[in-house]
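First the structure, in the form of C-alpha cells, and then the observations on it.
Every protein chain but one is kept in place in this view of the complex.
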Amino acid sequence: MDEDTTIKERIFERYHIPMPIYNVIEYIAGWARKYSIWPIHFVTGCCSPEFMQVSGARFDMERLGILPFASVRQCDCIMVVGVVSRKMAQRVKYLYDQMGEPKYVVSVGACPTGKGPFYDSYATVRADEVVPVDVYIPGCPPRPEAIIQGMMLLQEKIKKEVEIGVRRG
Amino acid sequence: MSDPEITPDVMRVSWGPQHPMSGQTRILIDIDGEKVHKLTADLGFTHRGIEKILENRTFLQGIIPVERMVMVDTANVGLSYVLAIEEALEVETPDRADWIRSMICELCRINSHLYAFGLQVESTGYFPAVFLWTTIDREIILDLLEELSGLVPPDLDIGLEELSIDRQTVRMRVQAKSFQAADRLGLQLAKFGPFASARIGAIEKDPKTGSKRFNVTISLKEPEAGDRG
Partner (left out) sequence: MSEGVEETFVEAVQAAHPDYIESVGVLKPKWVSLVAKREGFSELAFSLRDEFGFIHPVSAGAIDYPKENRMRINYYLINPSSRFSLMLGVDLPRDDLTLPSMTRVWEAMSFHERETKEMFGINFEGHPNPVPLLLPPDWKGGYPLRKDFEGEGAEP
C-alpha cells in the first residue's frame, strides 16, 4: 500500500465520492463516535471510588455516553485508574492489545501519570511506559468534575481526527 | 504451568485481575462442571512498596501513603498509624480530638458499607440501579467530609496572586475570571467562621488579559495558631 496517499484519497479515487459529501459523512461519524466512548471497567487503586462516583447519580458520566463495560472486545478506551504496579503492567498491556481499533488510553490520577505519592517505590511504573496515553488527568484523587473535563478533552481529540483510527504523533 | 492435579475433567479458570468484582486479586479455580476442587490465590497486583517508602518520609508525611492502602475507608487506617506514633512518642491528645476522630471514623465506615452494598447488589445482575441509590447517599457523607477538610470547589475560577498574613489581618490579592466568580468567593468565605468578616475590595479589570483583580481583606479578632484545621 502506498504510504503517501491517505485513506480519504484512496476512497475518493475508488468510489468517486465528491469531497463535500465525504466531509459531511466524516462529521457525522465523528459526532457519533465521540458521544459513545465505552471504557473498560478496570480500576487499580484508590482512585476507583472517584470513578464510581463519576458514574453515579450526581456527576453522571452516561449523559456523555461513557458507559463502563466489562467485555474487552467491545470497548473503545481503557481508563487506567490508579496505581499500576509491576505485576499489573503486563495485564494492562494485554488488555490494550485485546481491544479493537480505534482505541484510546486515558490515565486518571497522579499515579499512572507520574507515579504519584509512590514516586520512589520499587514496585510502581508509569502508565506511559507500557501503553501510549492520550489524555492525562492529574489529581490525587481527581475531582469528578476534573474527570469529566478530561473525557471532554478526549472527545475533542476524537472529533478532530482526520481519519478514523489513525494515530498521529 | 503444568500441574499433576489437572485431569481432563477439571478445568483451571482464572478469575483474573481485571474483573469488576474481584478487585485486584487473581484466583485460580479448579472446576469440574459446577463443583470446585481447589482455589489458589495469586496476589500482589496492588503491591506498591509502602513499607519501603515510609523509610524516607517524616512521621507527618507518612500519613499520605498509609491512607492510600484502602480506597474508601481511609480514616480508620490513618487512625491506626497515628495512634501508633502517638504511643511511641508518648503524646496525649485532648478529649475533643477523640470525639472528632470517632465521628470521622464512623462516617468513613458508613461510606465504605454503602459502597459495598451497592456493588454487591450490582454483582447479582448487571443493572446498577441500587448502586446509584447508594451513590446518592454517599454524596451526603462526602459533602460533610468535604466541609471538614475545607475543600473549595474548583469551579470558582479564582487564582491567588499574593498573600500576606500578620497578627490582625489577612490580605490576599486575587485574580478571578468573571464577576460572578468574585461574588461566589465572597459567599464561600462567608461560610467559614473566622473568615466571615472578609471585605472584598474594588475590582479592577486587566486590559490585556481581561481578568479581574481585587483585594480581599480579612480582619481576625483573636489570632489562633493553626486555625485552618
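Just so it is clear, A and B label the chains in written order, and each chain counts residues from 1 on its own.
Assume a contact is a pair of C-beta atoms (placed from the backbone, for glycine too) under 8 Å apart; a residue touches a chain by one contact, two chains touch by 3 or more.
Keep in mind the model is a prediction, meaning the values are calculated, not measured.
Shown chains touched by the hidden chain across the complete assembly: A, B.
The residue from B:Glu51, B:Glu106 or B:Glu204 that touches the chain not shown here is B:Glu51.
Which of A:Arg58, A:Lys87 or A:Lys157 touches the hidden chain is settled by the complete complex: it is A:Lys87. Counting the whole complex, the residues of chain A in touch with the unshown chain are 85-87, 122-123. Summarising the interface, chain B meets the missing chain with residues 43-44, 47, 49, 51-52, 55.
What we mean here is this: only the chains that are shown with their structure count from here on.
Spacing of chain A relative to chain B, judged by their CA centroids, is 25 angstrom.
Across the complex, chain A meets chain B through its residues 40-42, 44-46, 48-49, 52-53, 55-58, 70, 72, 83, 85, 87-88, 91, 95, 117-118, 120-124, 143, 145-146. Against chain A, the residues of chain B that register as touching in their complex are 16-20, 24, 44-50, 52-53, 56, 64-65, 68, 70-72, 115, 126, 128, 131-133, 135-136, 138-139, 142, 154-155.
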